[in-house]
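Since the structure comes first, as structure tokens, the remarks are kept for the end.
For this depiction, one protein chain was excluded, whereas all remaining protein chains were kept in their positions.
Here the chain labels run A and B in written order, and each chain numbers its own residues starting at 1.
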Amino acid sequence: MPLRMELLVCGGTGCQASNSSRVLEVLREGIQEANLQEEVRVLMTGCFGFCEKGPIVKVMPDNIFYVEVDEESARKIVREHVIKGRIVEEKIYKEPETEERLPEQSSIPFYKKQIRIALRNCGKIDPENINEYIASDGYMALARVLTEMTPEEVIDAVKRSGLRGRGGGGFPTGLKWEATRKSKSDVKYIICNADEGDPGAFMDRSILEGDPHSVLEGMAIAGYAIGAQFGYIYVRAEYPLAIHRLRIAISQAREMGLLGKNILGTNFSFDVEIKIGAGAFICGEETALINSIEGGRGEPTVKPPYPAQVGLWKKPTNINNVETFANVPPIILNGAEWFSSIGTEKSKGTKVFALAGKVNNVGLVEVPMGITLREIIYDLGGGIKGGKKFKAVQTGGPSGGCIPAEHLDTPIDYDTLNALGSMMGSGGMIVMDEDDCMVNIAKFYLEFSCDESCGRCTACRVGNKRMLEILNKITEGKGEMEDLEMLKELAETVKDSSLCGLGQTSPNPVLSTMKFFYDEYLAHVKDKSCPAGVCTELLKYYIIPEKCVGCTACAKVCPVNVIHGEPRKVHVIDREGCIKCGECYRTCRFGAITRK
Amino acid sequence: MVNVTINDIKLQVPEGTTILQAAKMVNINIPTLCHLDLHDIKMVNRTASCRVCLVEIEGRRNLAPACATECFEGMVIKTNTKRAIRARRTMVELLLSDHPTDCLVCEKNGNCDLQKLAADLGIRKIRFEGEKSTYTKDGSSGALYRNPDKCIMCRRCETMCNEVQTCGIYSAVDRGFETVVAPAFNLPMIDTQCTFCGQCVSVCPTAALTEVSYVAKVWEALHDPDKFVIAQTAPAIRVALGEEFGLEPGTIVTGKMVAALRRLGFRKVFDTDFAADVTIVEEAKEFIERLKGKGRLPILTSCCPSWVKFIEHQFPELLDIPSTCKSPHMMFGAIAKTYFAEKFNIPPEKIVVVSVMPCIAKKYEIQRKEFEENGIKNVDYVITTREFAKMIREAGIDFTKLPNEDFDDPLGESTGASVIFGVTGGVIEAALRTAYEWITGETLEKVEFHGVRGLEDGLKEATVKIKDMELKIGVAHGLGNARRLLEDIRDGKRFYHAIEIMACPGGCIDGGGQPYHHGNLDIVRARLNAIYEEDRNKPIRKSHENPAVIAMYKEYMGEIGGEKAHKLLHTHYTPRERI
């Protein structure tokens, strides 16, 4: 019996968290009951990216994209769609403005401007089946490289493509490969950096979960190019599903002879081992990662020498991140020119971003370099949640900067983001609205950097801590004008003096918010107020006499009894004793309590 | 060679030269803190963690650490720009903001690299305030004292312990502001495989690592009319103590040292060298027995308690090869509380033996259970050269003006052979002087064995011809070198008849209890020369000719290597766990 229909269920960690595994079971059960298992297949794919609306179920070839599928609707999809060919309308994505149902994935605004290269197979193939990867031209790039190209030609192709490291630094990948190739040594290594640690970022995880072979293939091509026979994938233990799928992928590739000795009958041999990290953020820094693989403490060492010269076990080592490797096979197959035709002058191709924060469509998007922040946030992201006002977008993970509204139309690439005091990083993108206090945001990110600092160098270990203490002082209303000067000076010095990338960038959130939102700092320091109403210590609660009906509810909940007034008369808060717990604010049903 | 420009001065430097080294060539001193280059013992601490030596390099986005950045062709370096100076000062201020500022009462007051740096940079105010790290202090070993509050994360101790001594006790633990250097699982030091060599103390720039001090206890004993407090001094003290009082390194101050001890109130001032001579006769006897086939070869010297603890942890399968001789100061303690006590009719329980040692491990050694006779410890207290100097200063003794005085009899008599115990190669040379004469029955005319001397090689080999025998001698100093040697012996890759091992690079002259050399190993070399000078100045240069030793055996101990000698002067070893 030929297969006539497939139901692709998103198996990314996000959708699994909203129970997509159960959805998959229910679909299978229903199909079994209808005795259609021979004609209709249910399979789990990698991440579709549209996490906001997960779990996703896509029906092919009908090309119907179901969102927010739960057990109940899964049963209905079997009953109506699979058996009777009737689309289950209520599970079709509804465009919030026009209220139009959009059944096709490509017509949903979230996907409209996306170009999927690194994510090309995510949501399309079964990541646990190597045949499906091969069927989508998988390992063809490796085959071409091994049979038709010299290592130099491979490096040249990657150089011409303009591919830059997707892990943060944006160093040209071809140059990195070339440097490692030129280092003389009998043994060299390839390392895939899958230690994705930015809060909220999951680009690399999605690729590993959705298309692990693309990474293996990219690594093998790199191995051929630089002359390495062995590769490590350094992945954090917090990514169990990615590790599981990688393990399957590696064993399938070995079975097929696509990893191991004499790949495809050539004299090129390459194998890969997974190294599981404990999830320290700093291990994403390449020298720290190498120390960690070697069994040492995960902390960076001084560069130069670069890993390309002295890397793992003191051998020349090429380290790229997951997304970078995933881009390599398409570059080889479609040509450097195809790749470099996408993007901006100095940043080619696409970039995967993890869109998060106060935006309607949270999820993973792959967009061409040069797209504007506005397009990502408003067209793909569907604008700000609850119709609030956009305030800033923070890119590049905890050490990126906050970009204000006036720069929303900047076409983004490595260089424009740097110029704005932020960075590409690994592709985190967190949107903030009018309810976010930028001083508090800076504090939040700095706290992360403080916690994740390896503690090796003075600048980062003590400098960041002192900055954090100043920020605490400011958000508690104890800040003075000289604290602001001190904060800025310290931030600049830490940036200038730290040993590794973490310390050199950790002050970015502070510096960029001080640059673009200085008025908020001033409000905290001079007026002792938090304009966004976030910093508890600075809040002042008032009762608006016109709105107060004297219901006494606020007085009753006040734990310190500082709200006075007779029933049915306007109440007053005695701010002397107020502990700013906000209980009255939450209790008042008449909107009569305000805080500033 | 590469061409570089530093502060507008052009110069050529060999490839691989760091900015710090290049600057030094043109007399530009870039301040450093974590950096330490002990290239004589092949230890370079290049962690670049303190960020004090930051300089500006043209075309580089951020500042570069001079200590760990190598010069490249056409490099243009500026060491004193506003930006570099600001960063440098900020780094020191940040360090101070997380450092107990109790300099006045700090162990290292006047000897602290951080204190000196702050003074050099003219820091008068710590602009940053905030939380200070506090950790548990650890003196559990009775030897080494850890106060991590004062750790500045320079990691010198770690480099020393891991790379030179290969003991791997320390590593950085935790993250962020809480990061500190600590033993595995933050165990008390007594429960680790630390040998208490104290080399970490020698290189610690602050008072994060020091010795457990017994100065107060010693004062207490000295002031106790019921106690008979006697002192013994190790050979390495007399060539280093002068440094504490501004004398040139290598000045021999034996006479003043004795005078100082008397003025401090010690009833008798004896010399560990006497016991070193005893050690040699006992060990030479044991060696000859083993050469005759009674016991295993090679014989390993056992004077160094740090090295003894090392072999117990690391090579428990080799515990039958070290000599069973106690270390000299432990022999001294046993002799003082038996032979001396009887001879002078002093109840042994009233005798307090204080060892003045260049060593921290000896503070640990005296606590070992096997070093007791009838519940009386062989040695009561060990103080280091540094602690001894502190006592002298505290007592208001003007050391340099002291007259030269002689040790007391009978345990003050010694030979040149015992003096050289203080330096690498010395113990084996002393043993050879005696073994030669005992084996051949002839007089040894040329007493100096230059093949086993010197600081430069961590592993030395020599072949000594005694009659028709060719004795293969091995010498290792520094525990990393000892490890290499022992591995080869264990694996049967090398053979020696006799081996000397000292835990500290250079031997006791560079012990963990010696005056701080602050990275200047020329000081250690001067001490070495002084030791050999002291040897040359001695009328008797062979241990078995020490008349006081001969008298002791005759009057009390009986036969060399005999039953009594074994009871009092020998010991045994215990296999210990590795963690």
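Here is the rule we go by: contacts are C-beta pairs under 8 Å (C-beta built on N, C-alpha and C of every residue); 3 or more make two chains touch, one makes a residue touch a chain.
Methods note: contacts and distances are computed from a predicted model.
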item	value
Choices "ABC transporter permease", "NADH dehydrogenase (Quinone)", "Extracellular solute-binding protein" or "Protocatechuate 3,4-dioxygenase subunit beta" - which one is the UniProt name of the chain not shown	"NADH dehydrogenase (Quinone)"
Displayed chains contacting the withheld chain	A
Touching residue (missing chain; options A:Ser18, A:Gln105 or A:Ser449)	A:Gln105
Option from A:Phe48, A:Tyr139, A:Tyr445 or A:Tyr585 whose C-beta touches the chain left out	A:Tyr139
From A:Ala17, A:Met60 or A:Val560, residue that would touch the chain that is not displayed	A:Met60
Chain not shown: contacting residue from A:Pro96, A:Gly257, A:Gly296 or A:Gly591	A:Gly257
Interface with the undisplayed chain - residues on chain A	1-6, 8, 39, 60-63, 83-87, 104-106, 124-125, 131-132, 134-140, 143-144, 146-147, 255-258, 264-265
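The rule is short, and it goes like this: only the chains that are shown with their structure count from here on.
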item	value
Distance between the centres, which are taken as Cα means, of chain B and chain A, whole angstrom	54
Chain B to chain A touching residues, read off their complex	46-52, 54, 62-63, 65, 68-70, 83, 86-87, 90-91, 94-95, 97-98, 127-131, 152-153, 155, 171-172, 174-180
Partner chain B, residues of chain A touching it in the complex	280, 282, 297, 299, 302, 304, 450-459, 461-466, 469, 486, 489-490, 493, 495-499, 504
